[in-house]
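Note that this complex is displayed minus one protein chain, with the remaining chains in position.
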Amino acid sequence: MRKHLLALGAVFVLSPLMAQKIGVINSMSGPEAPIGENISNGIKLAEEDLIKKGIHVQLVWEDDTGKPQISMSAMEKLATRDNVAGVVGPYTSACSNAVAKLAEKYRVPLLIPAAAKEEITRQGLKHVFRMNAPADRYASSLIDAALGLGKPKSVAFIYENTDFGTSTSKTAKEYVAKKGIQVVADEPYPKGAADYRSTLAKIKSKNPDLVFMVSYVADAILLMRQSKEVGLQPQAFLGGGAGFTTAEFAGERAISEDVISCTQWTDDVNWPGAKDFGKRYKARFGKEPTYHAACAYESMMIMAETARNAGGDREKTRAGLKAGNWNGIMGPVRFADYDGFTNQNNHPMLVQQIQGGNYETVFPAPFATRKAVYPFPKWK
Amino acid sequence: MTKTLLNAAAFLLVLGALLVLPRYMDSPYALHMMILLFLSISQGQSWNILGGYTGQHSVGHAAYFGVGAYTTMMLMQARGVAPWIGVWAGVAAVVVVALVIGSICFRLRGPYFVLASIAVAEIMRLSAINLTGLTNGAEGILVTDLPAFKIGGRVITDFMTKVPFYYIGLALALLTLAVTWGIERSKLGYYFQAIREDQDAAHSLGIHIALYKNIGLVISAVLTALAGSFYGIYVGFVDPPTVLGLDLSVQIMLICIIGGMGTLYGPVLGSLVLVPLSEALRSNMVTDLLVKSGLVSADSKVGIFLKENLAHAHVLLYGILVVLVILFMPEGLMGFLKGLTSRRRKEAV
Partner (left out) sequence: MAVFMQSLISGILIGGVYALIGIGLTLIFGVMRVINFGHGDILMVGMYLTYILFTFAHIDPFVSVLISFPLMFLFGGFLQKVFINRVLNAVAQNQILLTIGLGLIMSNTVMLIFTSDYKIITTSYSSSTIQVGGGVSVSWPLLVSFLITAAITAALYWFLLKTDTGQAIRATAQDRDAAQLMGINVKRMSIIAFGLGSALAGTAGALISPTYYIFPQVGSVFTLKAFVITVLGGMGSVVGATLGGVLIGITESMSAAYISSGWKDVVVFVLFLLVLLLKPSGLMGKSRT
């Protein structure tokens, strides 16, 4: 009898210590891997911090190689074979959109850290939550910043012809129409193209006030280099993609100076722990984190805590995510229903500009640390 | 005589087992793997007809897969057309596409044919990306809610579980096997293989080369398109790189190369190797197995390296497998197995 009581007691004492199984879907190989790496690293840091808080997680990592159908396979596996309490990820918009429906079908709470495509949280899916601000914010924050600094009348779009590039620029085109800015060029390019010079020359001949670009890192650098070569001189270069927010891009001093971009997070924003996170990440992984790392970190922290409080039950975890609010390195987080979005964290986008090789937040006013340089100075 | 009886018995036994499998295997993940297997077999068998039997090695078969997938999905999304009707539109479309492609590519031989088939598939993929009004471009088409399948007012299935997809996949794989079997035993098969062995000699024997090449292509294309439509409705998402990409064309070819071209069961063998291997590597099964069996300790340097990298390395292993097969087993697994049995027979004598 005593043995049984002892065992029972042990279970009660130990159950909070029992590891919660949480799935992670990420692009760890394939073309999206360079940014996917940030997400993995952010999650790893979260794992450590969770242990310090006494929360043990057992992570099940799934590589979707950047392909939506593999992402779906991975979700199937996590939902039906690994019996996870919840899933954090995936990374790309295409993968996230594909996996969202599955999450709803299998009733697994899914917390998407950094995917841009708006549609994902516009489908009324109760089990799908998103940490980051969606693509419409990318567009609106950049355009509003530009409108706050000058009177641009025309815009040229150049973007990679992937899901991410196309959907982000589509939203942006709708927004500029509302604001009365005319689209004078619309150029999707295939990823991996070496030479944008003729396209940029064509854009230059249209004399746009703004050039809105959606690209990842390597293309971003080449686009700017060749813009300089060709002598494209708009009032502002607006970088609406992840490529324009990385340390690598900023490091290309000759071509990145004064480029305006939007981001979900910087390390000098006044959210609790943001600065420390940046330092820790750099010390641990040898490079600056992108906003994806911060989004992933906070997503994992929130998911793990909520799952723990729910004892690993999926419906309770879902309810916990819906009801909770947190304040961490991503600032205040609450998954709300508004404007046709479901379970969307109403996250403010930060607009930054590279000044002196550093990212300085210039918009919106509550977060701005510096004044923006506008219009874009003449190429030297 | 007994050999054919034995073969037939073995086939029926396996078929019977496959038919009742879903009763005993209710894990959706396992069913998913079987469906992937059936899909791979269908793709391989379809290609085999043109590539293996007729000797026209197309590296652009994704074009037909994509036409099937996109037609079905586009009709479902734009007009709510049920997939079992949309599939036939896909077939009609692909016949037209195949005849056009054939008229371009069949004038060329050997490596030039290969290059042309790639170019055509790439043109289709790029067009799918650019014609956003039609195909939704790079964003792809996502339709995950399927209408319920009714016969005479009675609902047969509402596609909520994987089981209906399992049976559709099985039926498709069996169809491709049946068509291949039929071709093997018919005059058509003779003509195809004559063209493969020596096109000029076949021509001089009075075989209408262009006609039979195109017949082979159309059959192959239709079956591939059916597989494409099936893929579309099962996965629920199609985009240009996935269903029209060069990677897919290469993968389809790979199934036959590894299994053995121009043989009835080659693509089946090839699929049995590739599908589980690919999934085992991609998920962490192999590493987990090594750790569980005690061969590798989870904390050792080797263990950690494997854990972090083996999943990414599955494509590398693909490449190694391809090189090994081409160098040492150019007839594929079927050829290898045949070699074994014939040797045994020689030894018995």
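So that you can tell them apart, the chains are marked A and B in the order they are listed, and the count of residues begins at 1 in each.
We take it that a residue touches a chain if its C-beta (ideal position, glycine included) is under 8 Å from a C-beta of that chain, and two chains touch if they have at least 3 such contacts.
Bear in mind the structure is a predicted one, so any value in this text is a computation, not a measurement.
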Residue of B:Ala148, B:Ala178 or B:Ile320 touching the missing chain in the full complex: B:Ile320
Candidates A:Arg225, A:Lys316 or A:Arg370 - the one touching the absent chain: A:Arg225
Among B:Met76, B:Val97 or B:Ala116, the residue in touch with the chain that has been omitted: B:Ala116
Absent-chain contact - pick from B:Leu15, B:Ile85, B:Ile104 or B:Leu340: B:Ile104
Touch with the omitted chain, as defined above, among A:Pro190, A:Pro272, A:Gly311 or A:Gly340: A:Pro190
Hidden partner chain, residues of subunit B it touches: 51, 57, 59, 104, 107-112, 114-116, 118-120, 122-123, 126-127, 129-130, 246, 250, 253-254, 257, 309, 312-313, 315-316, 318-323, 326-327, 330
Missing-partner contacts on subunit A, residue numbers: 29-31, 33-34, 37, 158, 161, 187-190, 192-199, 201-202, 204-205, 216-218, 221-222, 225-226, 228-231, 248, 251-252, 254-255
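Simple rule for what comes next: only the chains that are shown with their structure count from here on.
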Subunit A-facing residues of subunit B, complex: 27-29, 32, 126, 129-130, 132, 137-140, 142, 144, 235-237, 239, 242, 279, 282-284, 311-312, 315
Residue ranges of subunit A touching subunit B (in the complex, touch as defined): 28-29, 33, 61-63, 65, 67-70, 72-74, 76-77, 80-81, 94, 97-98, 101-102, 105, 117, 161-163, 165-167, 188, 190
